[in-house]
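Only one protein chain is missing; all other protein chains are in place.
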Amino acid sequence: MDSPTVALHESSHGEHPSYQRHHFVSMAQQKESASFGMWLFLLTEIMFFGGMFTAYLVYRNWYYPAFVAGSHTLSIVLGTTNTGVLITSSFTMAMGVWCAETRRRGGLILSLILTLVLGLAFLGIKSVEYHEKWVQHHVPGLRFDAMTFVHPKAEPGQAAEPPLPLDMAQHTEVYFSLYFAMTGMHALHMIIGMGLLVYMLIQAIRGAYDNGNIAFIENFGLYWHFVDIVWIFLFPLLYLISRHQ
Amino acid sequence: MSSIVSLPDQSTARIPKRNYLTNENGILSWLLTGDHKRIAILYLISITFFFFIGGALAGLIRLELLTPQSDLMAADTYNKVFSMHGIVMIFLFLVPSVPATLGNFLIPIMVGAKDLAFPKINLLSWYLYMIGGCLTLWAMITGGVDTGWTFTTPLSTHYVNTNVVTTGLAIFIAGFASIFTGLNFIVTIHRMRAPGMTWFKLPLFVWSNYAASILMVLGTPVLAIALVLVVLERTIGIGVFDPTKGGDPLLFQHLFWFYSHPAVYIMILPGMGVISEVISTFSRKRVFGYSAVAFSSVAIAVFGFFVWEHHMFIMGVSNYSTLVFSLLTMLVAVPSAIKIFNWAFTLYKGSITFETPMLYAFGFMGLFTIGGLTGVFLGSSGTDIHLTETYFIVAHFHFVMVGGMLMAFLAGIHFWWPKLTGRMYPEKISQLAAVVTFIGFNFTFFPQFLLGMLGMPRRYAAYPPEFQVLNVFSTAGATILGVGYLLPILYLIWSLKYGKVAGNNPWQATGLEWQIQSPPLTENFIEIPVVTQDAYDYEWLERQKEREVTQVG
Amino acid sequence: MDHISPVLWQFLVKWLTNFAVIPPEASKVAPQMDALLLFMTLVSLVGLVLVIFLVVTFSILYRRERHPVATQIEGSTLLEATWTIIPLGLFLVMFVWGSVLYFRIYTPPPNAMQVYVVGKQWMWKAEHPGGQHEINSLHVPINQPVQLTLISQDVFHSFSMPAFRVKREAIPGRYTTVWFEATETGTFHLFCSQYCGTAHSAMIGDIVVMSPENYKKWLQSSTSGVSLAQDGERLFASLSCSACHNGTPGARGPNLAGVYGSTLTLSDGQKVTVDDAYLRQAILNPSAHITQGYSPIMPTYQGQVSEEGLFSLVEYIKNLDSNYRIKQTTTTTELAPVATAATPAASPAANNGKVSHE
Partner (left out) sequence: MSAHEEHSSEEQHIVSPKIYVLIATALLLCTALTVAASYLELGPWNAVVALAIAVFKASLVVLFFMHIKYSSKLMKLTVGAGLFTFLTLVGMSMSDYISRAWGSF
């Protein structure tokens, strides 16, 4: 065949579903493209958080005692709970995708609601933690007092943390800067995700996904799981530094 | 002088009635378009606008440097002018220049697709770019920013009170425009190729844009987070880069250059793609060592991530990592050398004509060779000590970015102008413009190499009087260069109405884009083509023409 | 030449008479740098000429008029390998040569004379061990290795001396060092070459290289009467450092006499060499620099001592001998005889830095 510009008829694909965009040859191509595009977007997200992970690694090595002390002011109960909440929401989202794939509208709506509720719970717990930091003067820049580490107060029912020398105590501000930057960016991703969840919920109730056009849900699923993965790393890095001390 | 231009009979030729420009009318049909070709045109208009803003600022810089004293403007005004020149030129012109205009227009056609994979995201990319651009202008009008385009901490976070936050956000937003463009290209090139279009049948323009897209997607977010941290440090005072709080200001530079060095390749790689197309077409020959050129693009992209620290050799990084990064820098120079020689040998036993795009391509080869080789001066850590932070650096990256990229951009614009608009640009005056640009460029930037050797630091509003003569040469050259850049915009606009009708394939080139009408239909291809020929297969093209003749006959 | 405007004419004459492509070679490393630069320039020229030659020759030989039909060629592995390997080899030579130079410039010899430099918006402040302070200028003797220890008080600056082919950034919060040995007397440019804000281009000064005799005179005429180490001693007392670091048995802090240059074991088991940078860190961030066997009771002096004061303290600790008195070698009066020693050229090493270590 010596005629490249002559057409190849897409006879194999017969009728196209209504939601297939005109420039795609087939539904499979559209689907693959969408999820590939989503993955590439997630790569940019990896690198976005990557910058902060690099900073974390540098300063953790430099100011290890400050990182330990800062980490010990975080509530391990709330942190663990939140990890559980987020993992569960990831699970409900995965179930949502499954329901959408198998065209179970009721299941999809339920999964989305559960995911939304769990996401809200996560943010709620996070805001409790943030509030606690604010009360304790642990918010870098705005309300920070290194002396709380030089003269640590004993929590009720617990022994006081060992005091830090002033110079190291001052470096806890670096820890909290990273803590707020990393969890803040993570929370921002959660908030964006919640907005999308509400949108999808409305669409699902309207029955927009009943025809099998579920690329949006699948790709959102990828996004949501990615947010979960970020937290899976943030949790041990921020909460679990030398808890045995 | 003979040429390969084969235009249709101008008395009967018409621009096809139905094409992407005439498909819909009204301003909204442009602002809400999903058509990659229209978005390319939107991008073309906007980057030209920003190019001339950046160019005007460059003119101010050269005027100020005419005399040793800072007499045209005060030092802080000068600082704002060169900062804005850098920011506008890099983030609003060079990064999107070839990919967002020519790439947007051509990549889907070259791979045989009807559009990019995500038309709406493509449009979103343009809007993000415009928001970023307008914010930058807003920052400039309301007081400017004087950190330089590098936003070095702690200068940017604590020691200036100009619009760092606005500009930082603007670049953050414009960065996402670049990410979305790159993402779209990668998906399109992977997923939307026409039947038979294997990787090694792709034009080299596609390869080089693919490589650049990888850098955009993986590099830009690191710049984004670095800027976010700067903004947070400036507004609420967190302490990630602040040395008084225990932060390391060098960390910012690590993150910044992790993007901003690969950004150099984001800027130059698509330009190299243009050169491959142009040189092949005007020497009627397959690019010498197609796969070497293709792989060298990818090699540049991959190695590009491993060399960023050469911007920081004298800044107190560890000597040992300097060794590593210097070595890797030497390695990244090799693929560029390969490309230059492969292009030169593409001419060997070709059948060469000298239309404007080819002249620009020759200009590119000369200037990029100089720019690339002087890069080695800076990559070798010892000589870097003497030459860095001087005008040598300025000359080096202008040779690469302006002498290289801008030449390639102009080559590409002229080369594909018939495809974009359906009309030819006027040949004689554009050849003149190419020559004027080349001469003006050398006049402007070559003296700066000497200034750098002599040790004149960059970003100086006032300088010791002994440097004046070379600065006067440079400013004089800049006026010639300015003329060289004004000419194309004038005659290209003129040609929109009065240019000759170009026909489908005025250059007798082989790419898929030349086998369809000019300007193309909105859907590019009536039927998706099946590709059997290699890229740059001029014998295939001849057979095609013969067949058409016999069929018509 | 009346058709050229007089201004332009003047310009050209001035340029042609003063034309230079490199600044004066005024340091020991300058010829070495220029040799490498020359090598690179030659290689680049050969490369450039080769590319131009190929393009021009092919353009003439294979232009359409002469060669109407192109011969299709796939490529040539042999040729491509050639222009991969030869540039790679040349670049590697440049890498090795450049790295040798880099290490040479950033590794001060042990006998170098010390000058401390603080960069701040927008001036350079140089402090000599003898207590001479100067702003935006640096006086150094000829044929004598000089080590600069640099720090910035605010933003990044860069101490650039083109005539010596040497520059180094002064960065906030950390010492950097560089050294040079001037080989020519005269006045040379000093630039700040890292953009540092509004008056960046005004942050310039002079480097004055003097003969040993003139340098001695300059030292005497510009002395402040208090050497850096003496100033450090005063600070050491007023900050009550001596309360713990007094060298007595049972003192709460380690004995600092002779600590400079030694290897310490820290409380976390790490071994460190005590240098300027370490001393500065130990004063500002003591808790991470506790010598093994001592308890972490030292308070931080962050914010209480200026960068100049830190230099004084460092210089004081460097010059402590066992009875906590500064050695007299570092005072201005004592320095002079060393500089005018009988064979100054033969023993540039015989300067205060060397002597004080013995």
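A, B and C are the chain letters, set down in written order, and residue numbers restart from 1 in every chain.
Everything below uses one rule, namely that a residue touches a chain if its C-beta (ideal position, glycine included) is under 8 Å from a C-beta of that chain, and two chains touch if they have at least 3 such contacts.
Bear in mind the structure is a predicted one, so any value in this text is a computation, not a measurement.
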Selected from B:Lys37, B:His158, B:Arg191 or B:Lys349 as touching the chain missing from the view: B:Arg191
Candidate in contact with the missing chain, chosen from A:Gln20, A:Thr54 or A:Ser75: A:Thr54
Touch with the omitted chain, as defined above, among B:Phe52, B:Phe306 or B:Trp494: B:Phe306
Where the missing chain touches chain A, by residue: 12-13, 25-26, 28-29, 31-32, 35-36, 39-40, 42-43, 46-47, 50-51, 53-54, 57-58, 61, 76, 80, 83-84, 87-88, 90-91, 93-95, 98, 101-102, 221-222, 225-226, 228-229, 232-233, 235-237, 240-244
Missing-chain contacts mapped onto chain B: 190-199, 214, 218, 222, 250-251, 254-255, 258, 305-306, 308-309, 317-321, 324-325
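Basically, only the chains that are shown with their structure count from here on.
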Of all other chains, the one whose Cα centre sits farthest from chain C: A
Pair with more cross-chain C-beta pairs in contact, given A-B and A-C: A-B
Distance from the mean Cα position of chain B to that of chain A, given in whole angstrom: 35
Residue numbers of chain B (touch at least two other chains): 248
Set of chain A residues in contact with two or more other chains: 63, 170-171
Sites on chain C touched by chain A in the complex: 284-288, 296, 298-300, 302
Chain B-facing residues of chain A, complex: 1-10, 21-25, 29, 32-33, 36-37, 40-41, 43-45, 47-52, 54-55, 58-59, 62-63, 140-142, 170-171, 173-174, 176-178, 180-181, 185
Parts of chain B lying in touch with chain C, wherever the complex brings them together: 1-4, 70, 75-76, 79, 146, 148, 150, 152, 154-155, 158-160, 243-244, 248-250, 283-286, 288-292, 313-316, 319, 322-323, 326-327, 330-331, 333-334, 337-338, 340-342, 344-345, 347-354, 362, 365-366, 369-370, 373-374, 376-377, 379-386, 388-390, 450, 453-455, 457-464, 466, 468-470, 472, 538-539
